[in-house]
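Below, a portion of the complex is reproduced, with chain positions unchanged.
First chain written, first letter: the chains are A and B, and each begins at residue 1.
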Amino acid sequence: MLKVAVVGATGYTGEELVRILASHPKVKVVSLTAKIDAPEKIQDLYPSLLGKIDMTCELPNAEKAARLADFIFLALPHRVSMEIAPVFLKRKKKVIDLSADYRLKKDVYAKWYGAAHKDAAGLKLAVYGLPEINRNKIKTARLIANPGCYPTSIVLGAAPLFKNDAADNGFVIADSKSGVTGAGRRADIALGFGEVNESLKAYKINEHQHSPEINQELSKLAKKDVAVVFVPHLVPISRGILSTIYVRLKKPLGTARVVEMYKKFYENEPFVRVLEEGKLPQLKDVRGTNLCVMGIKVDAKKGLCIIVSTIDNLTKGAAGQAVQNMNIMCGFKETEGLI
Amino acid sequence: MLKVAVVGATGYTGEELVRILASHPKVKVVSLTAKIDAPEKIQDLYPSLLGKIDMTCELPNAEKAARLADFIFLALPHRVSMEIAPVFLKRKKKVIDLSADYRLKKDVYAKWYGAAHKDAAGLKLAVYGLPEINRNKIKTARLIANPGCYPTSIVLGAAPLFKNDAADNGFVIADSKSGVTGAGRRADIALGFGEVNESLKAYKINEHQHSPEINQELSKLAKKDVAVVFVPHLVPISRGILSTIYVRLKKPLGTARVVEMYKKFYENEPFVRVLEEGKLPQLKDVRGTNLCVMGIKVDAKKGLCIIVSTIDNLTKGAAGQAVQNMNIMCGFKETEGLI
């Protein structure tokens, strides 16, 4: 049994991670920590874990977690992860960081996250943990930068077109709609039920901190610069993202051809499903799962391909994908504990 | 035109008050203040007010508000109102306080709100502003203690039985379900969309600060001590309360007889509607209105009368009722600006 620690076990992502790990047949959770007032049984904090786990969530203590565990999940706010990851890395532990701290190049990080990066060594080790794209690198990685939720939905949704050189890299729009847990569990009037319910809004157009991550990953696939117009929206749901992606095609392709391209691209992927021509996904198809489901429609006159891609932000967009990465890193079956 | 000021214009109640007053044909809003970072047009803060009002919300300045206005609404947190009301009262202004500060007797207040009362003089002047019960006293009042949202739904729902000596005062249960705006606009994880949505909970059983207010008002009606078992619940809606009230009857009465009693009790009330036997209200019947709609069912075998009473917590439960009180105090038509 792999001994794992979750650092930051009480946020929305941490809670989901504990839920998945507690039922994972190859894993033993040996340490849970979080910034809480006093140690408390995790199943008292989250009674839905009752019967799945019986364990005290302790106050943060990286040294102790490093002694107990061989595999570490960091479910911490950005800027905090890069302070703590080195403690585990220098002890040769494997680490999956769910924050943004290891996803971007040093200078891009500094620009978008408002702080100089503090762990250049870690940054060099880090592999971007999108298994459908980077599976081979993930296998041998010691440090995974687990992707953001928006980027997961968008990069998976656009990857086949860019990888197959079928997309006009000058023209990509991602109009994404996200539930509220994507913003984390924190006291904020703007996240209050009275503000979010029966409302909708776009925010941070082209200024969202996930923008550089989306651009970086699509650029790697396209082997040239891609700059997505990224417009995130907040919708009154608890969990889930649905991204509607508009990509101009380099040459004429009908819906059937693009669906075929996507089906081929993802044919061996256990967590990606491409719907038949004429079908579109809905968020409830993926709620609570590690799936990404997508539907495709080409506007032939305009030469525009529209991909609707949906994930659960807490599973495929965070905790589920982290466990998928762990499975790959440890040689477990990739779907273990996730289906 | 009556010159009115709203002190605390940016909470959920304050916003609703401004919306109603802005369209009120007998009123001119002359002062809006709130604890905000800097003065700002109220229609910029709440664009839905566009076209209804064009006015700057200023920083708190009671002296100035008192110079400008003749009628003052205090939409402030409890404990704050009693510090500020005297400024207006000593200048002979009429005041409606929407907090709990003037609703209870001194000692009861201290016990439930954790602070000694600081305005004994005001407390003596204050009239409990439930028009269906206290209309005559309200007409000549200088200071109104505007009722709480839960008490409004429960006292109106139970009043006819108690007033007509038909209720067993030893046995009343109020199982109330409230939307989230009842808790005010504030940063609190427990009020976050991710916590409230797809959840339900009971809280503060018999310990809610509205308990003494409910008991006090029903006791006055019954002319003997009434102690309600009060169980509030939080439900994932933005606005509204539905209270299911269980009252044991002193003597056998069928549903038809109780409906008749209620219809008679409220026959001239513009804002109370008693449904016919066999019908039950739903919250959407009252959303955005100043109505209280109720349905009645008697369990004859048990001698138990069940009243379902529903209001919008921001209108009849707060701002609408305050304007109804103002209308009465100023000799306007009682429904002015409210229908």
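The rule we apply is simple: a residue touches a chain if its C-beta (ideal position, glycine included) is under 8 Å from a C-beta of that chain, and two chains touch if they have at least 3 such contacts.
If you're wondering where the values come from, they're calculated on a predicted model, not measured in any experiment.
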item	value
Where 2 copies are displayed, count of copies in the complete assembly	4
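Rule of thumb we're sticking to: only the chains that are shown with their structure count from here on.
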item	value
Chain A and chain B, separation of their C-alpha mean positions in angstrom	45
Chain B - residues contacting chain A, complex	12, 179-181, 185-189, 191-198, 236-238
